[in-house]
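Read through the structure below, which is laid out as structure tokens, and then see the notes.
Here the complex is missing a single protein chain, while all its other protein chains stay put.
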Amino acid sequence: MAEITFDGIRHSYYPDPQKPEDFALREINHTFEDGGAYALLGPSGCGKTTLLNIISGLLHPSHGRLLFGSTDVTDLSTQERNIAQVFQFPVVYDTMSVYDNLAFPLRNRNVPKDAVDAKVKETLEMIGLSEGAHRKAQGLTADQKQKISLGRGLVRSDVNAILFDEPLTVIDPHMKWELRSQLKKLHRRFGYTMIYVTHDQTEALTFADQVVVMYEGQVVQIGTPAELFERPMHTFVGYFIGSPGMNLLPVRTEGRTARIGDQSVELPGAAPDLQGCRIDLGVRPEFTRISTTGLPVQIRKVEDVGRYKIVRAVLEGQEIAALAGEDEALPADPHVQFDPAGINLYADSWRVDLGA
Amino acid sequence: MLELRNVSRAVGGADHIRNVSLALERGTLNVLLGPTLAGKTSLMRLMAGLDEPTSGTVHFDGADVTGQPVQRRNVAMVYQQFINYPALTVYENIASPLRIQGRDSATIDREVKRAAELMRLTPYLDRTPLNLSGGQQQRTALARAMVKNASLVLLDEPLANLDYKLREELREELPKIFAESGAIFVYATTEPQEALLLGGNTAVLSEGQMVQFGPTVDVFRRPVSLISARTFADPPLNTLSVEKKNGRISHGEAVTFPVPAHLQHLPDGAYTIGIQPHHLTTRATTPHTVSIHARAIITEITGSESFVHFTFAGTDWIMLTPGVLELDPDDAVEVLFEPTNLLVFDMEGRAVEYEFHTAA
């Protein structure tokens, strides 16, 4: 296990990149701590898979260095980096038994027979496949195969990191819960460095201590799930995380007041001078309440999604979403209130710190 | 109206569909919900006429269409894989069903442009599908299904291969787009959340059988059986075997509470109780609140919500609570629930009858 450092890592698929747009992955300087659980989150084409391939060694970055601990591994092959990876579609060796699948990476490294047996048995226990270990891997279900893929990584004591490339794509919802919490348990118990690539916010947020949100080849925010939820640094984070995403309302600011059309909202702090910028007020639906006082809105639609209701309303010509409780009744004369704790201000898409 | 009457289908001794009866009205959105291999695709193939039932009949607007091949029915289908004609442009892809119907070019042009506008494909009409993103490819397939003006539109996990956010957007658009057409929509999914967001009606499928059918939210809130409740729960449903005796409902010493008013009429005996993870909380609300002393296993925090996995008396449950609740493994936690939120099933797994609680 080792910490992973991105030292000015950039990548372009073009031979001579000039503009920032030529880069599939723009410059990253960051360190993943030893034993941390990280998620790379973003839509397809955001560069998350490029970054993962750079870590695993399938791709050589066009610029910058990658360090494992203090060792520069930029030029090392996949084998030499000692990483493990779980892929989107389960990769198992069909003709081998479950046991032999797990023993395979050890046997390839000429580990003595007794040590292989001990380690494989321990790993089978960890992933809950001790029973039926001598069955052929071929007839197993997708989630069991995915556990085997994981097991082939866990079985090695020399892995620097375990990488996951959308590992739950082909898993049924109920099994997702089981696999996810098992991963989390393994992480807590054994302290592996884990890096998890996904487009699914729930998976990323529930899995990781730190989530790296990527957008058009750029890292837009690295933070804990709570930070990403409460203080999105970029409007993209606000939109991408949370469902429905953050409400964004174009406003004009005057000190502690934000004006939406003819209405005004009290800001939790004074806005700095933002002349010439496009200014948006960002409030998540979770911090948006329909009540009898506040700013008047027209309710367009109420979607009952079981656990709660999504209220679609119009405020000064702008679409907003608010959440209402399962049994909550909506007032006949609806108004909207924004919880000050959830109010963020954005200038040209980036978050602005509000003064006192 | 599409009606399946006691439809079954067996292939090589394996039952794919077992005795399903279902009536779908025009202008409705119907979700088929169930895990992989529950029979969603098999059922859709029967509805489309791609397969013939081994027994039972299929009726459309009262007419028996059981043996009728798919070409003679007015059916459109969209699959999980993005299926388009690779050599044709987006425009020609959308126009293809109209060309087959032999419409004049003015009508075709109008219809294609309208569908492209709705599906936000207008800038891409001249491209071929391989030069589009996954979302655009699937929107092309959806637009093609739309212009066909079919009386039955079958969508087989159409969003499963798309990005999470894109899925969210299309899911919002779909009911809007299809609401005006007056056709019957059938939408297969493995995800309870997706069914809830789509609304409409839901048919819960399990092992080739239809377990329950009704308005989506009703099915979610009032499952008729344990299987239905389990299929339609995400996070998974918490269950516990209990005994009703001497005016109390108990699971050993760990969970015991007086029988609530709405369950007084039940005979004493063994039951299974179920409770949705979002009905568990750490803050007491009423005098009837039941408390469980548990130990945390692991917590998953999304920022807006926390999923707390905990254990008590050898049982593992999940609590979904708003906000951030961080617990270390083995931390003690008091979990609370309201007896009015309980789902109660008899030993055969059927939901027991009682006056349904509504607060509103």
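Order of writing sets the chain letters: A and B. Residues in each chain are counted from 1.
Basically, a residue touches a chain if its C-beta (ideal position, glycine included) is under 8 Å from a C-beta of that chain, and two chains touch if they have at least 3 such contacts.
Note that in this section contacts and distances are computed from a predicted model.
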Chain not present in the shown complex, as UniProt names it (candidates "Imidazole glycerol phosphate synthase subunit HisH", "Aspartyl/asparaginyl beta-hydroxylase domain-containing protein", "Cytochrome c biogenesis factor" or "Sugar ABC transporter permease"): "Sugar ABC transporter permease"
Touching residue (missing chain; options A:Glu33, A:Asp94 or A:Asp327): A:Asp94
Options A:Thr5, A:Gln85, A:Thr123 or A:Ser181, residue touching the unrepresented chain: A:Gln85
Where the missing chain touches chain A, by residue: 56, 58, 77-79, 83-85, 87-91, 93-96, 104-105, 108-109, 136, 138-142, 145, 149, 152-153, 170
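The rule we apply is simple: only the chains that are shown with their structure count from here on.
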For chain A paired with chain B, centre-to-centre distance based on mean C-alpha positions, whole Å: 25
Contact set on chain A toward chain B in their complex: 43-45, 142, 172-174, 177, 180-181, 184-185, 188, 199-202, 205-207, 224-230, 239-245, 284, 286, 303-307, 326-327, 329
For the chain B and chain A complex, residues of the former touching the latter: 35-36, 133-134, 163-166, 168, 190-193, 196-197, 199, 217, 220-221, 230, 234-236, 276, 278, 297-298, 300-304, 307, 309, 318, 320, 322, 324, 329, 358-360
